[in-house]
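This part shows subunit A:
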Amino acid sequence: MIHATRELAVVAAVAALLASGEAVAQQIRAKAEVTCRPAPDVLEYDCTVTLTNARTRAPLPGVELTIGADMPSMPGAHSVAPVKTAPGAAPGTYQGRLALEMHGDWALSLNLAGPLRDRVVKVLRFEPDSVGEPAARTAPGRRPRH
Partner candidate 1 sequence: MLDVADLVTAYGKIEALKGVSLRVESGRITCLLGPNGAGKTTLMMTIAGILQPRRGTVRLDGQELTGLTPARIVAQGVALVPENRLVFPQMSVHENLLAGAYQRRGRGEIASDVERMYARFPRLQERRAQLAGTLSGGEQQMLAVARALMSRPRVLLMDEPSLGLAPLVVAEIFRIVGELNRDGTTIFLVEQNAHMALQVAHHFYLMEQGRVTFSGTPGELAEDEVVQRAYLGARRAAG
Partner candidate 2 sequence: MIDFLQNTIDGVMTGASYALLALGFTLIFGVMRRLNLSYGPSIMVGAYLGTLAHLHLAAGPLGVAAVTVAGAVLAGLYVERLCFAPMAAGAGIAAMVSSFAIWMQLEQAAILVLPRHTYPFPPLASATAWLGPFLLRLDQLIMLASALVLALGVQALLYGTRFGLALRAIIGNPTAAHLVGIDVRRATVLAFALASAVGGVAGFLVLASDAQVTPMFGMWATMKGLIAMMIGGLGSIPGALVGGLLLGVVEAQSQWYLGPQLRDLAAYVLLFACLVWRPGGLFGAAPVRDLARGRSL
């Protein structure tokens, strides 16, 4: 009996949550460009984010932007605490310094808060002296024919 009432309560709470989510819709979608370069310290990177309105291409200033990072190869286990960014010189640009745990591919999640809530994900490869596109997804043993 105890279980049954508890179960009902949970079901009701979840149902209320799911229903409450149906009302508000947000029309603006953000688009982001990210460039990062190694900072003086090992495993630290300075990143510049440029946010624009996906439809109008107009810059998006005044956003509270944080950058989080996850390793796609292990969801949940390797993530670093999101860092706050500061507005850059040009409108719609933001700067932050990221401290990673290891080199390799990281999925940066750009979390937008304030007037606009959104999240954009970018995957980059972080090496000790450079940051670039994630490697073509190859493993050893895959050689082109000579």
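Everything below uses one rule, namely that a residue touches a chain if its C-beta (ideal position, glycine included) is under 8 Å from a C-beta of that chain, and two chains touch if they have at least 3 such contacts; residues count from 1.
Here is how the candidates were picked: all candidates are chains of the complex that A comes from, given by their letters.
Computed from a predicted model, the values in this text were never measured in an experiment.
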item	value
Candidate from 1 or 2 that touches subunit A, complex-wide	2
Contacting residues of subunit A [partner candidate 2, same complex]	42, 102-104, 125, 127-128, 135, 139-143, 145-146
